[in-house]
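With one protein chain withheld, the remaining protein chains of the complex are depicted in position.
Think of it as A, B and C in the order they're written, each chain with its own count starting at 1.
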């Protein structure tokens, strides 16, 4: 099971804690975490997963491994800039979007196009098809429920 | 000036006529039209531009030039699947989104991320930053106005 | 017919004149020229094609149209860095490699992998499958002969 957590490269403390908890729960359920590998939501989720003993993959936009946050085990330097968002959406079984701007929206849209579940927490609430929940715990439950039934 | 018209690969007659008119107006203003090169909105816009003497570029998802609609002058076969959407957003000065689903939404989001104007006609109305208008004529006026002032 | 001329972004005068002649001949035969859009061999071929009344496409590595040489009609800003080489190989019916380093070699290899004809002038001579010729004139004759028979 590969789960992606997507969101902004910088975020406030509340969002950081939500993303960290999401990463932790993904690792506890035995999932591999895949993110864009940078700061903010991506770092928080990676931190949570890593500290819970999970494996974290960072699909980076640039050419340098130094861009990755320190919790990324497997840095993949794509050099494709934002086009790397598509690889994240393609590689995950399900995506959890936490907050986020237009970059996150592009990943949500690609995931939807591919028919993958997208669970949202405080994110683009008005996009048809996103399953909005209020906590990381609910998000993981929803992910597991959807992946089991598919 | 390179303008993109984005939207679904199949569409109803109303949408087709709107996209065809948009393509025609882009060509009349001297713009190069760039689309995803397939059917529906992409075909309609290409038809309009081509019949008005314009140049049409099709950034195709697959490997075969045969996938292009017949109004594409310059078929670029990327073989990148939906990742080609990003090239369209990156190459255009402005985008006109006409109707459209999740694929179109991903292009809108990438364009927004890059700070490019996105004019919408009967498209994702609830995305902050899209400039919604009611006709191709208004759309082109808006595009010209924005590109002049930038 | 879409023909690519590939080679280094900077080159000496001899190579420039060869590439310019190749571009001219492609345009005279009614072909669309596709290059990487930058300087050197890419510029020379674009100049030749443009001055002979042809259409020139530049598949650029970066995000800015300003990177294109002045003879490019259709600049496509991919933002994919060297990965744009693959789009050139995929979009052309045949490739003419003139001189060139490792970037050119990667395009040659991808074109070979796709089963496309690669004609070489003073390029990587020791790669099995490249058809080596001595002049742009021979190169175009070879391209036409191969495309007619396929």
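Criterion: a residue touches a chain if its C-beta (ideal position, glycine included) is under 8 Å from a C-beta of that chain, and two chains touch if they have at least 3 such contacts.
Computed from a predicted structure; not experimentally measured.
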Using the touch definition up top, pick the residue from A:15, A:86 or A:105 that touches the left-out chain. A:86
Out of A:5, A:19, A:32 or A:133, the sole contact with the unshown chain comes from A:32
Based on the whole complex, identify which of A:75, A:101 or A:129 touches the chain you can't see. A:75
So that we can see where the missing chain sits, which residues of chain C does it touch? 82-83, 86, 101-103, 105-106, 108-110, 112-114, 124, 126-127, 129
Please give every residue of chain A in contact with the chain that is not shown. 2, 32, 34, 55, 57, 59, 63, 65, 73-80, 86-87, 90-91, 114
Need a quick check: the contact residues on chain B for the chain that isn't drawn. 63, 79-83
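The working rule: only the chains that are shown with their structure count from here on.
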Are the two sides of the chain A and chain C contact the same residues or different ones, given that same means over half of the numbers occur on both copies? same
Computed distance of Cα centres, chain B from chain A, in Å: 30
Mind checking the centre-to-centre distance between chain A and chain C? Centres are C-alpha means, answer in whole Å. 40
Please list all residues of chain B that touch 2 or more other chains. 86, 114
